[in-house]
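A single protein chain has been omitted; all remaining protein chains appear in their positions.
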Amino acid sequence: MKGGWFLLLGGLIIWAAHFLALYVIGEALGLIGPARLAIVALTLIALAANILIVRSALRITLDTDFDRWRRSTILTQAFLSAVAIVWQSLPALL
Amino acid sequence: MNADRLARALSGWPPPVLDPAGPYSEPVTRLAWALLLGGFGVLAVVIAALAIAIWGGPALKRRLGGDRAIWIGGFAFPVIVLTALLIWGLTLTSRLSATDPIAGEMRVQVTGEMWWWRVAYLDESGRERIRDANELHIPVGRPVMIELASADVVHSFWIPRLGGKMDMIPGRTNRLRIQADAPGVYAGQCAEYCGGPHALMGFVVIAHTPADFVRWQAGRTAPARPPESAGRRLFEQRGCAACHTVGGTAANGLAGPDLSHIASRRSLGAGILPNDRPTLSRWIADSQALKPGNRMPAYRQLPADELRAITDYMGSLK
C-alpha cells in the first residue's frame, strides 16, 4: 500500500496545489508579464506531476479487486485533474 | 410622452436582459441566447437518454448501460462544450471589464445610499460639474464610465438593457462602462439586498441624442435662480432644507437627494413612482406610505395650504 492516501488522491491534491498557487499569484501580482510566465511554469509542473502519478499507478500489481480499483481511480483522477488544471490556467493565457 | 416612455421602460417586456440597447449588453445577450438554447438542447438529450434507458429497445439500452456511455455523455461531451464556452466567456469578460479610458467618454459617479442614488457628473479631471439624484442623463453612442461607490451598505447597480450589474461596496470604487445606442428611457434597480425597502430602490437612465444632451447639460450648468415664493420659505422653515439642496437657495442639506431640478425628473422615490403633482404631494405629506422605511420622515401634520405651497414650489423646479 505504498503511497496510501497521497497516491489515491494524487491528481486532486495536485489540482488543489496548482489552484492555490495560481490564486496567490493572481491576488499578489495581478495580470502582469512575470505572473503569466509563473502560471505557465506552474501549469507545466502540475501536468508533469500528474504524469508521475500515472507512472506510479501503472506500477501497482493487480492482485486484488482493491488494486484494480485503486489503479483505475488514480488514473482517471489524473486525467480529470489534467483537464481542470489546463482550464485553470486559461484565464491567464488568453 | 415622457410618462409613456417611462412606462415602456418599466414594462419588463421584452425581457430587458434579452433586449440589449448598447455595445456592453449586446454581446452578453448573444451569449445568453446561446446558453439558453444550448441548455435546452442538452436537457433534451438527457431526457432522450433517460427515455431510452426506461423504454428503449435492448440494443439501445445496452449501448447506454456501460462505462463507455458515461465517458461520452458525462465526460467527453461536457469537456468539449465547456472548453469552448470557457474561452468565449473569458475573452468576453476581459473585453467588457477593460477600464482603460476611452477617448471622449463621459465620467459619472453614482453613490448608493439607503435607498436612493447620488449622482455626480465629473469633468476629465474628476471634479464634480453637475449634481443630481436617482436618474442619469447620457448622450447616445458615447461610452459612459460610471464610478460606483457606497455611502453605507453594499448596493448593486443594474441597468439590464445597458449592461451587467456591478456592486457598490463601502471603501471601494468600482468601474462599470455603459453605452446606449438609441435615445430612450432605461430602467434599473438595486440588485443587492440592502435592507428595508431594498425592493423599492429603482433608477432611471435617460439617453438623449447628442444635441439634446448638450441642451440638457447647458440647462443644468446655468446658475439656478428659483423665484421667491411661499413654498420656498416653507421649504426652508419646515425642515426640508436640512436634508435637501435646492441650487441658488439657502437650502443646502446633503443627507437626501438634491432637488434643484426635481420637477424635470422622470420619477419620484428613486425610480419607482411617476413624477406627477398628486404623487409629489402625497410623497411630501407621507412618503412612508409610498415607500415604507425610507429615511424621509412623514409630514402628516403639515397643513393643507402649506403642503400645496411646497408642492407648487417643487413643481416649479424644472
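Order of writing sets the chain letters: A and B. Residues in each chain are counted from 1.
Note that a contact is a pair of C-beta atoms (placed from the backbone, for glycine too) under 8 Å apart; a residue touches a chain by one contact, two chains touch by 3 or more.
Note that contacts and distances are computed from a predicted model.
Within the choices "FAD-binding protein", "RNHCP domain-containing protein", "Branched-chain amino acid ABC transporter permease" or "Cbb3-type cytochrome c oxidase subunit I", the name that UniProt assigns to the complex's undisplayed chain is "Cbb3-type cytochrome c oxidase subunit I".
Every visible chain touched by the undisplayed chain in the complete complex is listed here: A, B. Among the residues B:Ala191, B:Cys243, B:Ala263 or B:Ala298, only B:Ala191 touches the chain that is left out of the figure.
For the chain left out of this panel, the touching residue among B:Arg175, B:Arg215 or B:Arg277 is B:Arg175. Interface with the hidden chain, as seen from chain B, comprises residues 7, 10-13, 15-18, 25, 27-28, 31-32, 35-36, 39, 42-43, 46-47, 49-50, 52-56, 61-62, 64-67, 69-70, 73-75, 77-79, 82, 85-86, 88-90, 92-94, 96-98, 114, 148, 152-154, 156, 158, 160, 163-167, 169-172, 174-175, 187, 189-200, 202, 272, 292-293. Interface residues of chain A with the unshown chain, by the touch rule above, are 1, 4, 9, 12-13, 15-16, 19, 22-23, 26-28, 30-31, 63-70, 72-73, 76-77, 80, 83-84, 87-88, 90-92, 94.
By our rule, only the chains that are shown with their structure count from here on.
Computed centre separation for the pair chain A/chain B is 43 angstrom, with centres defined by C-alpha atoms. Chain A contributes residues 83, 87, 90-91, 94 to its touches with chain B in the complex.
Considering their complex, residues 79, 82-83, 86-87, 90-91, 94 of chain B touch chain A.
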